[in-house]
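Sharing a structure, written as structure tokens. Questions coming.
Removed: one protein chain of the complex. Kept in place: all other protein chains.
Chain nomenclature is as follows: A, B and C, assigned in order of appearance, with residue numbering initiated at 1 for each chain independently.
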Amino acid sequence: MHPGFIFLAVVIGSVVFHLVTPWWWTDIASNWGGMDDTILLTFWIAGGVFILVCLFIVYCVFKFSYKEGRKAEYKPEDNKLEKILTWATALGVAALLAPGLVVWSQFIKTPSNAINVEVMAWQWGWQYRLPGEDGKLGTTQVTNISDENLFGINLDDPYGKDDILIQSSELHIKKDKPVKILLRSVDVLHNFYVPQFRAKMDSVPGVVTYYWFEPNKIGEYEVLCAEYCGVGHYGMRGTVFVDNEQNYKNWLNEQETFSDVMAKFEQIKLDVNKKLAKK
Amino acid sequence: MSEQTSINNNLPQGFKGLTSDFGSDQTAFKGVNWGKAMMWIFLLSDTFIFSCFLISYMKVRASVVAEWPYPSEVFALDVGGVPVPLLLIAIMTFVLITSSGTMALAVKYGYEKNKKLCGMFLLFTALGGLTFVGMQAFEWSKLIFHEGVRPWGNPFGAAQFGSFFFMITGFHGTHVSIGVIFLFIFSRKAFRGDFDTGKKGFFTSMKSDYVAIEILGLYWHFVDLVWVFIFAFFYLW
Amino acid sequence: MVMAETKKEQQTTTHKIGIYLWIWGLLFVLSFFSYMVDWFQFQGLLRWTLIVTFMLLKAGLIMAIFMHLFWERYALVNALLWPMTAIACFICLMVAEGKYTVFTRLFYFVVGG
Partner (left out) sequence: MSEDYYDSNTSYKAQSSETISSGSGSVSDIDYVKPKEVPDQELYHGHSFITKYIFCQDAKVIGVQYTLTAVFTGIIGLILSWMMRMQLGFPELFPVLTSETYYQFVTMHGMIMVVYLLTALFLGGFGNYLIPLMVGARDMVFPYVNMVSYWMFFVAVLVLMASFFVPGGPTGAGWTLYPPQTLLEGTPGSGIGIMLMLISLALFVIGFTMGGLNYVITILQARTRGMTLMRMPLTVWGIFTATILALLAFPALFVGAIMMSLDKLLGTSFFMPTIIQAGEMLEYGGGSPILFQHLFWFFGHPEVYIVALPAFGIVSDLISVHARKNIFGYRMMVWAIVAIGAISFFVWAHHMYVSGMSPWFGFFFATTTLIIAIPTAMKVYNWVLTLWKGNIRMNVVMLFCLGFLITFVNGGITGLFLGNVAVDVPLSDTYFVIAHFHMVMGIAPVLVILGAIYHWFPLVTGRFLDEKLGKWHFWITFLGSYSIYFPMHYLGFIGVPRRYFEMYDSPYMTSAVGMNQFISLAAFIVGAAQFIFLFNIIKSLKIGKLADKNPWKANSLEWYTPNVPPVHGNWGDKLPVVHRWPYDYNVPGAKEDFIPQTTPPSEVKDTGVEKT
């Protein structure tokens, strides 16, 4: 069989696979439809070029297979053709780049009404901190971290007292309300990634990184760690629930604030001291 | 070499020369000896190494929150009970520049095939380099034993100060030391007249030639050049 | 002055000893000047400009005269200098990155937001 047929089959197979694939992205649950659209646009432009180039190859392979005595064309260059191709490609690139950059500029600019959510990662798990009534997160310092103060909140920062601490890998957020994810890590790089939200960012020890999104579909979503962080990387999961207003409120009311936690520890200390004193 | 320079004078100069040289056959760097071309490209690569060191230093220094120690005080030297800032570093700088000057003269006399003066200036250069390394050793021991500066921390502020200091000056000092060794070897060779007789090298079995001195010169000036940047960025900043 | 003298000398690779002594002297003077910047405790932008200027002048002199780059053909000179644009780009971006890092550190660990 002529090899051209096999190459042709590869191209057709690729297109068919793309059309019938059962493996496709998860239903989007955030405002980042722009990312999906840009991907689709890239598919159209770049995929089109892929098909054209491959079909051209297949055509050449059929048409110009070796024949004794045939003369190949002798044409070292063709300025006009090369110019046209360069500009066409440049145009294609620009068409891809422009929407990409627009989406990126939205991605790095958080809307002012976003709720701050601190995601704190460690080997290998997640916990979260939400601002309290004052709407602000207290400042932190890794060196402050202790059993009582798992987030290392600065004790003299008044904003920190009412912060809501969620010492579990389950996070709830409100539908249609933008959240700004502030990422911290106490040890190595991690990455807070929910495929349905599309967005992701590394959490880097020593600095705070961020991204934002607006969840728009109620449901339960799995958090994956998307930056290699040691042997437990693959098991570093969490859960995000997108709730409606009411459920979110209920959940929030059950959570402890930093002062609650501190008070609890104070109490424990007092108890222990009392016991010691009794003895 | 001089013959090739005379070839070069008949080639187009300036930017015209640039295109005609790259468009020509056989050599792109007209009249440049293989070894010399190789040294230049090596130095280019080495420049990237030192640049990466200095860029990392700059990035870390810009982003540490802890106070960066004040080099002018850290590196002060007591003269009669008065601390003179950066005195030792200033002397080291002058010593290295001096050795660069003697190296330039050694190269000059090498090309004039004046083996005595050439050898002598090489020797001076080597001694200059040795002095530099000696002073650096003194400085290191002073910092380590008297000031308590360690690669992992120091009493003055940001821990990275010591880390970068030892790493960068250490890497530079290694370059100087290697240069000194070669300077001694070459000065002996010059005195012995190897470059005149074209004696074959021990390892490579290539003929000795006075070009070797220019090549070594490039290396030595480069070491000096790097120090200019270290002096400005590390000590004066 | 120096230029005029050196142009004439372009004929041979060996140069009059004068030029080396000249440059040697200049390097001394420039090093002395940069030392003085520290001595007089200039601060801020002034210090910054002076240090960099003296540094670049010294580097330029060493490369041009001591390393004979001034007499080399443009092919070599260009081959050596163009790659420095990559370094320049790296420097600029790392300055920006350093500033961004320190900003986030101060903002989230000290100032609060």
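Basically, a residue touches a chain if its C-beta (ideal position, glycine included) is under 8 Å from a C-beta of that chain, and two chains touch if they have at least 3 such contacts.
Only a predicted model underlies this, so the values are computations on that prediction, with no experimental measurement involved.
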*Which displayed chains make contact with the chain that has been left out?*
A, B, C
*asked:* Tell me which of A:Ile12, A:Ile115, A:Ile145 or A:Ile218 is the one touching the absent chain.
replied: A:Ile145
*Absent-chain contact - pick from B:Ser45, B:Ser141 or B:Thr197*: B:Ser45
*Residue in contact with the excluded chain [from A:Leu96, A:Ala114 or A:Leu252]*: A:Leu96
*Any idea which of A:Phe50, A:Trp251 or A:Phe265 touches the chain not displayed?*
A:Phe50
*Where the unshown chain meets subunit A, residue by residue*: 2-3, 6-7, 10-11, 14, 17, 21-26, 32, 34-35, 38-39, 42, 46-47, 49-50, 53-54, 56-57, 60-61, 64-67, 70-78, 81-82, 85-86, 89-90, 93, 96-97, 99-105, 107-108, 122-124, 142-143, 145, 183, 186-189, 191, 193, 195, 198-207, 209, 222, 224-235, 237
*Where does subunit C touch the missing chain, residue by residue?*
83, 86, 89-90, 93-94, 96-97, 100-101
*Contacts of subunit B with the missing chain: which residues?*
3-4, 6-7, 9-11, 22-30, 32, 34-35, 37-38, 41-42, 44-46, 48-49, 51-53, 56, 59-60, 63-66, 151-152, 158-160, 162-164, 167, 171, 203-207
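The working rule: only the chains that are shown with their structure count from here on.
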*Please report how many Å separate the Cα centroid of subunit A from that of subunit C, as a whole number.*
43
*What is the distance, in whole Å, between the centres of subunit B and subunit C, each centre taken as the mean of its C-alpha atoms?*
15
_Between subunit A and subunit B, what distance separates the C-alpha centroids? Give it in angstrom._
48
*asked:* Quick check: what residues of subunit C touch more than one other chain, meaning two or more?
replied: 101, 105, 109-110
*Interface residues, subunit C side, partner subunit B - complex*: 10-15, 17, 20-21, 23-24, 27-28, 31, 34-35, 37-39, 47, 51-52, 54-55, 58-59, 62-63, 65-68, 72-76, 78-80, 83-84, 87, 90-91, 94-95, 97-99, 101-102, 105-106, 109-110
*Any idea which subunit B residues touch subunit C in the complex?*
1-2, 5-6, 8-9, 11, 13-15, 17-18, 21-22, 28-32, 37, 40, 44, 47-48, 51-52, 55, 58-65, 72, 85-86, 90, 93-94, 97-98, 100-101, 103-105, 108, 111-112, 214, 217-218, 221-222, 224-225, 228-229, 231-232, 235-237
*Of subunit A, residues touching subunit C in the complex*: 116, 136-141, 157, 159, 182, 206-209
